[in-house]
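Removed: one protein chain of the complex. Kept in place: all other protein chains.
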Amino acid sequence: MTEYAPHLDTNTIVNFGLLAMLLAVLVAIVRTRSLLAAVLLMGIYSLISAVWFVVLDAADVAFTEAVVGAGVSTAFLLGAILLTRTESLTKRWQDMVMPGLVCVGAGVLLFYAALDLPLFGDPSAPANAHVGRFYIEETKNDVGVPNIVTAVLASYRGFDTLGETIVVFAGGIGVALMLGFGERSMGDLPPALRSPVMEALAESDHHVVLRSVAKLLIPIIALYAFYVQFHGEVGAGGGFQAGVIFAVAVILHALIFGLADTMDAIPPELARAFAALGVLLYSGVGVINMINGGNFLDYDHLFPLAFEAGLPGSHLSGGYHHWGQHFGIIIIELGVLFTVAATMIAMFYAFAGRAADVVGEGARG
Amino acid sequence: MIDFTSLIVAPPELTRHAAALLVLGPLVASCAAALSPNGRWAWIISFLASAFSFWMALALTGEVAREGVIVYAMGGFEPPYGISFRIDWLGAMFALLLSSMAMIAAAYSGYSLNAEILEGKRTLFQAGFLLCLAGLLGMTSTGDAFNAFVFLEISSIGTYALIGVGASRDRRALPAAFNYLILGTVGATFYVIGVGFLYAAAGTLNMADLASRLPALEESRAAEAGFAFIMVGLGLKAAMFPLHGWLPSAYAHAPSLMNVFLSATATKAAVYLMVRFAFDVFPPDSIIVERFMIWVMAPLAGVAAIVCSTQAIFQTELRRILAFSSVAQVGYMMLAIAVASGAGIAAGLLHLTAHALMKAALFMAIGGVTLSVTGLRLSDFNGAGRTAPWTMTPFAIASFSLLGVPLTMGFLTKWRLIEAMLGDAYYWAVAVIAISSILSLFYVGRMLEVLFFQPAQTGKNRIREAPLGALIPLWVLTVATIWFGIDGRMVEYIADSAATAVLGGVE
Partner (left out) sequence: MSSFVGYANYFAVIILMMGGLYVIFSTSNLIKRMIGLSILQTSVGLFYITTSKVFGGTVPILIDEDDPARAELASRLDPAYFESAAYDGVVYSNPLPHVLILTAIVVGVATLAVGLAIAVRVREAYGTVEREEIERKDRIRHAHESYEDELDETEASEADA
């Protein structure tokens, strides 16, 4: 095998350009005092990262970063700013010394260690040669879906993905414990207690153009979510991306037609139920596998073996279809969709429906 | 010799999947709890789920006694290609500890949530509690370094909000929860960075596979940096001095149930991962581990044991005294683990168990009288032991265990700590333990003086006994503390086996 020596190609040059942009955005975030600016810059940081992920062949990650990082994260941050304040205090230089030293120290340690890492792009690096290589070579035989990322995500490391779904669920529980489900916005409240987020949005109430465009756009976005959902086995996409996109459609509806209307269409209780249902669906698949004699989440045992062997083109009878794997992945991705979409919607309700609280020290302002 | 295989009381179909079911039980139950109609239902679900986990943990222990190591491949993909649970004596010990403490805490939660949490939030609170339990159990069962991060986050994310709910008693719970969230997430992210370096250097995430590949990377700076970041990240989670800043406030202001459960379990799971990485994943004789133990962990643990015991003396609020004492006690455990011998690790694990029992009892007793106590300061508890002896006697017994009085489990473990340190000629560490014990005499004495020798409050402020729902779990803990103090053979056997398993490396 020839010694690997990296050299510049277009791809690598674009990669450097994007990293330079990320550094510039970071400097701007550190320097700005305006929180609004910081949030928007944060969104830009996510978007540039997403482009960078595409350049480095991580299409699924790019998709997720774009919808999550630049999409819902920014929405949550904006909501939080409206509920708190928009400017941070000026920093004193004393407060910058210690963190600066810690970061420089940790950074130097990492620099020193990084010089021992394999060169960028080396196909024979341990990371790319050992387990990573195995997935590329065996996905066809073990799982039988073209998108290797989906195969690893949903099948080889499906247990991680279950954990990840539960993290989202836990986040939803956390937000609901702190802020509720936006119940307060539903009753008739005196002006002092109305949600500042929705007050800010109410100003856009009379934009007819906006409303008619939204009426057209929202079903398309929702439809696109389902395309992304079922496209995950062959291309970039899957339950997470689809769930977030669906939630974005709902959020858009709330922004333009008002939270009350949206809550009528998708009540908070429904969101709560679907969030739990998604996790149950996912783990339910695992339990069925156990009942049929396999290990937890072993989709090969989704159907009893005799039944699977009888299916057309089954790999058990010499074909190439892993029916259990296909259906297993489709069902767990549905579970992911339910939990992610429902939790994101519930979280948005919580922030948007949070009415102003005049308790505590000092008035608002 | 104790026959652990008799612990398998589950049918073989369940025992075969015990490793997965251990975690799956509370996970599924948390969804059920979130959907349940009221707090009472959620409480029943919560108790049944943690009891189920305990049942599975017993079965697992029996299996481990029979087979040594259990590997359960999730999705049927053999490690290192799939994620697997890998349970040896150390894992079995933590499964038993976590699930039994959760069961006791869940029993207590029926009373505790009724007293402190609004009805509308109880179902969600129980769901969060179960997720926290599932996360901790997953952390200590998994054989995959990245999967451990996912479980770490499952256990943490719920916890942050559950601490914040303590704002109904004390608004300082909110900044405390936020601070914990920031530091906890930074810790978890450092762990991920460390795992990333290990992955880049060795090409695998499976712990057993890492262990077989790391000896070849002895001189790799990437692996060393990975180790450093993993230890700092987990150190933050385990409240290792000086990264303990989040702990006193987070513990002191959380709702009583979280006091009890977190102090008994949360930092312990992080200690588990530290032990796992330092002695099992990395070769125990590697230079980086040795240097880290001698020059970083041991000195810091020693400082923690003395400084935080001193800080505990000067606290005015009862819960804060106990929280600072927790950091000092984490110092004891780390000091023993830093000795890096089989006896040291076993002693550290034993002390960890004893500490879980006594701190849970102490916080439970305080939570038990919380309804009739008007404030948080130590002086608000004046004479509580006189008007509520059934609640406060366990408090006194647990305090004795904290001091290491004979006939309590604390005595046994302190004995083992000192024995291990003398065995490896760590004389200064023995001195540290002695000084710290004298310091703890001051704050324990102060607490007991206030509780038992101050005149009792009367009339409106009279402190009343905790109800039966709180007294039963409290006395269970107390009996366990005394039982293991008199006959500790069983826990000692488990801890010794765990230390042997972890030092024996993989296979």
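Should a chain be cited, it is by its letter among A and B, assigned in written order, with residues numbered from 1 in that chain.
In this text, a residue touches a chain if its C-beta (ideal position, glycine included) is under 8 Å from a C-beta of that chain, and two chains touch if they have at least 3 such contacts.
Quick caveat: nothing in here was measured; it's all calculated off a predicted structure.
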Can you work out which residue in B:S6, B:N38 or B:T374 touches the chain that's missing from view? B:T374
I'm checking contacts with the chain that's been left out. Which of B:L118, B:A216, B:I287 or B:M490 qualifies? B:L118
For the chain left out of this view, which of B:I45, B:I193 or B:L210 touches it? B:I193
Spell out the interface residues on subunit A facing the chain that's missing from view. 1-2, 4-9, 12, 15-16, 19-20, 22-23, 26-27, 29-30, 35, 38-39, 42, 45-46, 49, 52-53, 56-61, 64-65, 68-69, 72-73, 76-77, 79-81, 83-85, 88-89, 91, 95-96, 98-100, 102-104, 106-107, 110-111, 114-115, 117-125, 127-128, 131-133, 135-137, 139-140, 146-149, 151-153, 157, 160-161, 163-164, 167-168, 170-172, 174-175, 178-180, 234-236, 240, 340, 347, 350-351, 354, 357, 359-364
If the missing chain were put back, which residues of subunit B would it touch? 118, 146, 150, 153, 157, 160-161, 164, 167-172, 174-175, 177-178, 181-182, 185-186, 189, 192-193, 196, 199-200, 205, 374-377, 380
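Going forward, only the chains that are shown with their structure count from here on.
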Interface with subunit A, subunit B side, in the complex: residues 17, 20, 24, 27-28, 30-32, 34-35, 72-77, 80-83, 121, 124-125, 127-128, 131, 134-135, 138, 144, 146-147, 150-151, 153-154, 157-158, 160-162, 164-165, 171, 193, 197, 199-206, 213, 220-222, 224-226, 228
Touch list for subunit A against partner subunit B, complex: 109-110, 112-118, 125-132, 134-135, 138, 142, 155-160, 163-164, 166-167, 169-171, 173-178, 272-273, 275-277, 279-280, 283, 286-287, 290, 294-301, 360
